[in-house]
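Sharing a structure here in structure tokens format.
Omission of a single protein chain aside, the complex is shown with its protein chains in their original locations.
Right, chain A next:
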Amino acid sequence: MSAAAMTDQPVKELGEGEAGKAVEAGRVASYKPAVVGAPVMAAAPAPTGAGLGERLQVALQALLRAFVPPVAGLALLIGLWHLATLNGGGIPSPGKTWDAAVVLFSDPFYREGPNDQGIGWNVLASLQRVGMGFGIAALVGIPAGFLLGRFAILSRMLNPIISLLRPVSPLAWLPIGLLVFQRADPAATWTIFICSIWPMVLNTAQGVTRVPQDYLNVARVLKLSEWKVFTKILFPAVLPYMLTGIRLSIGTAWLVIVAAEMLTGGVGIGFWVWDEWNNLKVEHIIIAIFVIGIVGLALEQALMLLARRFNYESR
């Protein structure tokens, strides 16, 4: 009992600043199934209904309900934006931005020298950096989280350090990266690594401490091998927490990459924004903001989908 209390204690401390994340972890575990269940319920009455026409109507209505509000919101945003640009100023109007976007996206993958490449290349370069930094962070962070969650002594040893380092702005790490690696590219990757590792460590560790004692008792009664305990109990139980950590990490990584690239230069969406600012092509900056937002959204959604796939309660 006292051992359990010990493992509980430090993680709680470490989780204090993490309240939001803890809530999110819980949400993935328990709230999501309801969301998953909703469309099923909406569709359920359909087969009992009479004809194909009726079913089509139901589907159409569901579609309308799903798409009308967001489209209306977007229209409102563009309308306000249009109004704001009516009497001139530096901000380009939606129309002008659209025209620029059409030109830009008609050839996203051109290459004219190292500092003049299509927006597609820039996004891909940023994604690659994020993938690298995030991938290494996952390789280090997730096992570290398992160890921290499993061994109270480790978590008590490392918690103060993590609490100290976690709130540091990732950009403060950039000079260290530049110093150590002497080049901009690995320095940016390093920054991504250091800022995206914490959510994975903390959420995984928390997941491990939250594995229900009942499941571990089953393992004890069966005298399962350590490997079986890990594959059959620990890993599946921690997976939802881990995926929450991964989702938060990728979000942060994408947030940070833009800033990091602005400082390091080269190819990448962040650098591109800075470049266009120097060229005073403000409409390009607005386009970049949309692109960054959409890519971030896509990353998040992809991971949510993955999380749902691995959420045992909703299967």
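Everything below uses one rule, namely that a residue touches a chain if its C-beta (ideal position, glycine included) is under 8 Å from a C-beta of that chain, and two chains touch if they have at least 3 such contacts; residues count from 1.
Just so we're on the same page, contacts and distances are computed from a predicted model.
From the set "histidine kinase", "ABC-type quaternary amine transporter", "Nitrate/nitrite transport system ATP-binding protein" or "Electron transfer flavoprotein subunit beta", the protein name that UniProt assigns to the chain left out of the figure is "Nitrate/nitrite transport system ATP-binding protein". Touch with the chain that is not drawn comes from one residue among A:Ala101, A:Leu171, A:Leu224 or A:Val282, which is A:Leu224. Touching the missing chain, out of A:Ile91, A:Ile233, A:Ala259 or A:Val282, is residue A:Ile233. Mapped onto chain A, the footprint of the missing chain covers residues 1-2, 212, 214-215, 217-218, 220-224, 228, 232-233, 236-237, 312-313, 315.
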